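Excluded from the complex is one protein chain; the other protein chains are retained at their positions.
So that you can tell them apart, the chains are marked A and B in the order they are listed, and the count of residues begins at 1 in each.
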Amino acid sequence: MDALYNSMYYVGAGALILIGLYMVLVKANLIKIMLGISFMDTGLHVLLIAIGYVRGRTAPILSQALLEAGEGPPAVVDPVPQALVLTAIVIGVGVLALGLSIAVKVYEHYGTLDAGRIKGLKW
Amino acid sequence: MVIAPLLIVIPLAAAFLIPLLEFVSSKAGKYVPPLALLANVVLSAVLIPQVLAAPIVVSIGGWKPPICINLTVGPLGILLAALISLVSFLTAVYAVGYIKQGPTGRYHMLFLLLVAGATGVVLTGDIFNLFVFFEILCISSYALTAYNRNKEGTEAAFKYLVQGTIGSTLILIAIAFVYGLFGTLNMADIASRISSAEPTHLFFILALFIAGFGVEAAIFPLNAWLPDAHSSAPSSISAILSGIAIKAGVYAIARTTYTLFDTSGLTIIVSVVGLATLMIGEISAYRQRDDIKRMLAYSSIGHIGLIVFALGIGTYAGVFGSLFQLVNHAIAKAVLFLVVGYMILRVGSKKLSAFEGLGRQMPLSSLAFAIAIFSLVGLPPFAGFMSKLSIVYAAVETKQLLLLVFVAIVLLATVIEAGYFFRLIQTLYFRQGVSERRIGEAPLSALIPVVVLTLSILVIGLCPQLITPLLRGGAEELLNRADYIRHVLGPL
Partner (left out) sequence: MRRASALVLLLVLAAGLAVVLAKIPFGQDKIGVGNHYIEKGVTETGATNIVTSVVVSYRGFDTLGEVTVLFAAALGVTTLLFVERPQERKKREPASLIVATGSRLLFPLIILFGIYIFLHGHLTPGGGFQGGAVIASGFLLLYLARPGQTMRRKNLSAAESLGGLVFVVVGLLGIVFSGYFLQNFLPKGHPNLLLSAGIIPLVYIAIGVKVGSELGRIIGDLVERD
C-alpha cells in the first residue's frame, strides 16, 4: 500500500505524458494532435510538482501563523518546481493557442483536418 | 557588468515598443529592428576584448549564483552572440524593403523576439532559463514560418510546431529529472555535482536532452520539418532560420554534452549521428530540381551534420573545426537565402530551370551567390576551405581507424555537394535565358547586406586570425569544465 501511495503521482504523470505522445504520433486529426500536446503538457506539470513535494509539509506561503511558529525553518514544500510549473503552463498555453490558429488556417486552405490528406509539400 | 543583459533586453524592449510607435506612424515599425540590432552589434563588439581576457559572469537580480540566474559570457557565448547580432542586423536591413504584404509591424516584432531568444540561449548560465529562451526562439520561428499564410507556409508551420513541441517536452522532462537528482538548476552547479549520480541515469537524461534540442538542430532522424519550413518561409526568415535558429540548437547540444555531463567516450555516437545527417542532407539536396529553397534547406541539414560530426570527435581540434564551420555556414547560407529571395521574386518561380542566364542579368547577386557556394563547398581561398580543412585534420590527427573511415565519407559528401552546387552555377552563368523580359538587379536595401556578408566571407578566408582567438577560446571553454565551474561559483 505504501509503495502504491509513493508511486501513484509519478505513474499518473508518466502515463499522461505517454498517452499524449501516443496521440501526437499516431492520430491523424489535427485537433487530436493538439489535444495530445495538451496532455503531454499536463503530465509534465504534474511530474514537476510531484518531484518537489515533501511529505508532511504545507504550501510555501508564510502567513502570519507560520512566521510566528517557532524555531527552525518553516516546514514548507519546495517552492522552485512551483515557479517552474508557472512558467511551463504559460508556455504551454502560448504553444496551444498558436497551434490551434495554424490548424484553423490549414483547414481554410485544404478543407480537411485529416493529416493524411494534407500533403501539399512533397518530398 | 551592465552590457551583457542589454544584449538580450534591447531587442525585447524594441519589440515591446513597436505597437506604441504604430500609434504615431504606421510605417515606423520597419526601421526599429535595424536600429536595435545595430546597437547589439556595437555592444557585442565592445564586449569581445573584455571576454577574451576573462569570462564575464553577470548575475541577474544581484544575488550570488547558484541562488540566482546568471549570464555566463565566455568566448563561445560572445562569438555566437556577435554572429547572431551581425547576421540578424543585416537581415533586418534586407527586410525593410523585402517584406511588403501582410501585417508588417508584427513581422518585425516577431523577428526581434527571435533574435532576443537566440541571444538569450547562448548567453545564459542556467538550464531552465535556456529552456525559456529556447521556447521564445521556437515560438517566434513557428509564427514567422507561417507569415505568408499560404498553403505551404501553414502546413510547414504546423509540422514544425508539432515536432518542436515534442522536442520541448523531452527537454522539460530532462530538466525535471536534473532538478530531482541534483536540487539545482545552475549549469555550473550541476556540472560540479554530476559525479554523484549513476551513469545509467545520466545516459538517459543526456539522451533526452540531445533528442529534445536535436529537433531544433535538425539532426537525423528529427529533421523532417526543416525542408518544408525553410522553403515555405519568406526568404529573410529562411536566412535567419538556417543561419541562426538551428545553430542555437547545436549550441545547446554542445553545452549539455560537454559542460553539463562529463562525456568522454560517448561522443562517438554524436559523430555517427552527425555523419548520418550529413549523408541524408547532401543526397536529398542532389535530387532537388524543382525548388531551389528546398535544395538549400537540405544543404543546411548536411552542414549541420558536418558540424555535429566534428563536435563528436571530442578533441580540442575537433571542437575548433566545428565552431569554425558553424560561423562560415551561418554567413554563407544567409547570403544564399537573401540572394535567392529577390531572384525568385524577379523570375517568378522556384524551379531551378527558371534561373538560367541570371548571371548576366543580376550580376552582383549572382557573384555573391557564387562566392558563398565556393565557401560552402570548401574551395580556397574562401572561408569554408579553412574550416573543412580543420575538421579533416582533427579527425586524421586522432589516428583512429573509425574516424579515418568517417573522413572518407565526409569527403564523398563534399563531392556530392559540389555536384549540385556547380550544376546551379552552370545554370546561372552558362545557360542562355529563355525569357526576353528585362530582369533587373535587386534593390540597394538588399544588395548592401549581401555585399557586407560576402565581404566577410572573403575577409575570414584570407585572414582567419581575426576570429581564431575567439574560436580557440570557445573550444577551450567547452572542453575545460573545471574552469567554467570555477568562474561561476568561485574557487571551491
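Please note the rule applied: contacts are C-beta pairs under 8 Å (C-beta built on N, C-alpha and C of every residue); 3 or more make two chains touch, one makes a residue touch a chain.
All of these numbers come straight from a predicted model, not from anything done at the bench.
Asker: Touching the left-out chain: which of B:94, B:160, B:177 or B:369?
Answerer: If we include the chain that is not displayed, B:177 is the one touching it.
Asker: With the missing chain put back, one of B:201, B:287 or B:351 would touch it. Which one?
Answerer: From the options B:201, B:287 or B:351, the contact with the absent chain belongs to B:201.
Asker: Name every residue on subunit B in touch with the hidden partner chain.
Answerer: Subunit B touches the missing chain through residues 1-2, 5, 9, 12-13, 15-20, 23, 58-63, 66-69, 102-103, 106-107, 109-110, 113, 116-117, 120, 124, 126, 128-129, 132-133, 135-136, 139-140, 142-143, 146-147, 149, 154, 173, 177, 180-186, 189, 197-198, 200-201, 204-205, 207-208.
Asker: Can you name the residues of subunit A that touch the chain not displayed here?
Answerer: Within subunit A, the residues touching the omitted chain are 6-7, 9-10, 14, 17-18, 21-22, 25-26, 50-55, 59-64, 67, 73-74, 76, 78-80, 82-83, 86-87, 89-91, 93-95, 97-98, 100-102, 104-105.
Everything below uses one rule, namely that only the chains that are shown with their structure count from here on.
Asker: Using mean CA coordinates as chain centres, what's the gap between subunit A and subunit B in Å?
Answerer: Whole-Å distance between the two chain centres: 29.
Asker: Any idea which subunit B residues touch subunit A in the complex?
Answerer: 128, 132, 135, 139, 142-143, 146, 149-152, 154-158, 161-162, 165-166, 168-169, 172-173, 175-176, 179-180, 185, 227-228, 231-232
Asker: Considering the complex alone, what residue numbers of subunit A touch subunit B?
Answerer: Touch list, subunit A to subunit B: 17, 21, 24, 30, 33, 37, 40-41, 44, 47-48, 51, 80-81, 84, 87-88, 91, 94-95, 98-99, 102-103, 105-106, 109-110, 118, 120-121.
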